[in-house]
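One chain of protein is taken out of this complex; the other chains stay put.
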Amino acid sequence: MQSNAALEYDYTVAKLFTYVTILFGFLGMLVGTILALQLAFPELNYLIGEYGTFSRLRPIHTNTVIFGFTVSGVFATWYYFAQRVLKVSMAESRFLMIMGKVHFWVYFIGALIATITLVFGISAGKEYAQYEWWVDIVIVIIWIMWGVNIFGMIGIRREKALYVSIWYYLACFLGIAMLYLFNNMSIPTYFATEGLGSIHHSVSMYSGTNDALVQWWYGHNAVAFGFTVPIVGMIYYFLPKESGQAIYSYKLSLLSFWGLMFVYLWAGSHHLLWSTVPDWMQTMGSAFSIVLILPSWGSAINMLLTMKGEWNQLAENPLIKFMVIASTFYMLSTIEGPIQAIKSVNAIAHFTDWIPGHVHDGVLGWVVFMIMASLFHMTPRMFKREIYSKKLMGIQFWMQTTAVVLYFTSMWIAGITQGMMWRAVDEYGNLVYSFIDTVTVLHPYYVIRGVSGVLYTAGFILFAFNIYKTITAGRKLTEEPQFRTPMA
Amino acid sequence: MDIQNIQGYGMFFLTIFLTVILYWYILYLYRSEKKGERDFEKYGRIALDDNIDSPLVEDKIASERDNTKEQNK
């Protein structure tokens, strides 16, 4: 391959994935907000008959956010930045280009069909792994297609050194592949008998306590390799590029990488504290969760220190604001998680609203902020247009930050209140509260969370609008901005 | 020895082994940079100079050419 002056990066696939990231992000948040409001106002359960109950909608919310929004955000950023740090254009390989497009369409149509199966309650029952066996097969195929692109691009790269973001995306690919395969092992009953019953139905290969262990080894690490690893990779590229500052310590980023890889997977059993899995596994999950602070904070501090001496950018550039607050929320949720994993804290926190509270300060504050910031950074470069409105971006930032704060504060209070009420006893050792007392007391917090959901989703609509206007009406750019994203 | 004992010993030695690896890696990172064998921080530039005609930090094609030359010697 000769270097060619006319050669340019090709963002066709990245653009396609950008659109669906926004689409699935909106859908996931919309359903999430409906769920939050249903808990505050149960009448909302009957909007669309049996398909609209809280229980039926919840998997749609979680799966759309994880496999719809986050994963397509990961794909979009991959198809954008991988070319740039490997210094090779998608246009240079016809095979990879075609595969990329096929990858997109199979993913998009697959995701729609998968969502429809959940609407009809075709479910394998495990959290974040509800998809039935044949949907799993489609997902595996989609994942392999991404793998083809990863290794294909690495194969034809010009830059010999793999930038650390590539490490993280590679780990995301391998980690999810391993976890997803093992957790979803099941036997379709239709084929195990002479065609009896539904073709969708399958039965898990693991039972009871084993199933729980495998599931939470998966469940926890799907979070690790979906919500943490690629997002860290994202910030290691987009923050330096946007600010013009190289990573504070590249060595620290490598060290935290291996630390994260090794430690994260042990922590899964902290979801099973006080359950029937052996004690030593619970203790191990607890201990490793605390060790996990080190690599997580290693990355987070590295990101913040990258801005050393450049903090004025925080005031000037809303994109930097998004990324810095994202890494701050990352620090918050990676200290909160280990606290919840301490056995005595977990005795109160487990099964309460503090847990969704924890998940959401991570996802809303860290994952979604980071993906939105990345898309804001990419759009002007992909479409050669200036960001439509800086002011809108500022409004969006404050709306959504307020929403996240409302969300986790209300859920902290709700969770601890409920946890304490469950165990409250009077002077004779009898339980003080019946279960329903501990539900009705949460009403105000559920309302606050509903408001937070509305606010956050409204902010996301502003984001979508801003991107749309940038693509259609932003001022044209004559040349690609080197660092800071231009905005009107 | 029952399984619990084996697990106990296994855990103990694994911990030691991993601690050694961890510190070896840290030492390696800082030592090789101090001795001037490798400069890790230069890789941070990859994200910044990422135009298709930007200078490469390590040229893959050139290094492969070198490798084949060495093999042909």
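A and B label the chains in the order they appear, each numbered from 1.
As a convention for this text, contacts are C-beta pairs under 8 Å (C-beta built on N, C-alpha and C of every residue); 3 or more make two chains touch, one makes a residue touch a chain.
As a working rule, contacts and distances are computed from a predicted model.
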Options "Thioester reductase", "Ferrous iron transport protein B", "Multisubunit sodium/proton antiporter MrpE subunit" or "Cytochrome c oxidase subunit CcoO (EC)": UniProt name of the undisplayed chain: "Cytochrome c oxidase subunit CcoO (EC)"
Residue, one of A:Val13, A:Ile66 or A:Met261, that touches the chain absent here: A:Met261
Residue, one of A:Tyr19, A:Tyr206 or A:Tyr468, that touches the chain absent here: A:Tyr206
Which of A:Thr18, A:Asn45 or A:Ser165 contacts the chain that the document leaves out: A:Asn45
Residue of A:Met284, A:Ile413 or A:Ala488 in touch with the missing chain, whole complex considered: A:Met284
Hidden partner chain, residues of chain B it touches: 3, 7, 10, 14, 25, 28, 32, 38
For chain A, the residues touching the chain missing from this view: 38-39, 42, 45-46, 49-50, 53-56, 58-59, 121-127, 130, 151, 154-155, 160-162, 167, 170-171, 174-175, 178, 182, 187, 189-190, 192-198, 201, 203-215, 217, 258, 261-262, 264-266, 268-269, 271, 274-278, 281, 284, 288, 347, 350-353, 355-356, 422-425, 429-431, 435-436, 439-440
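The criterion applied here is as follows: only the chains that are shown with their structure count from here on.
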Where chain A and chain B are represented by their mean Cα positions, the distance between them in whole Å: 28
Chain B residues touching chain A - in the complex, by the definition given at the top: 7, 18, 22, 25-26, 29-30, 33, 40-41, 43-48, 50-54, 56-61, 63
Chain A - residues contacting chain B, complex: 1, 3, 5, 7-9, 81, 84-85, 87-89, 157-161, 163-165, 236-237, 240-241, 244, 246-247, 249-251, 254-255, 258-259, 262, 280, 480, 483
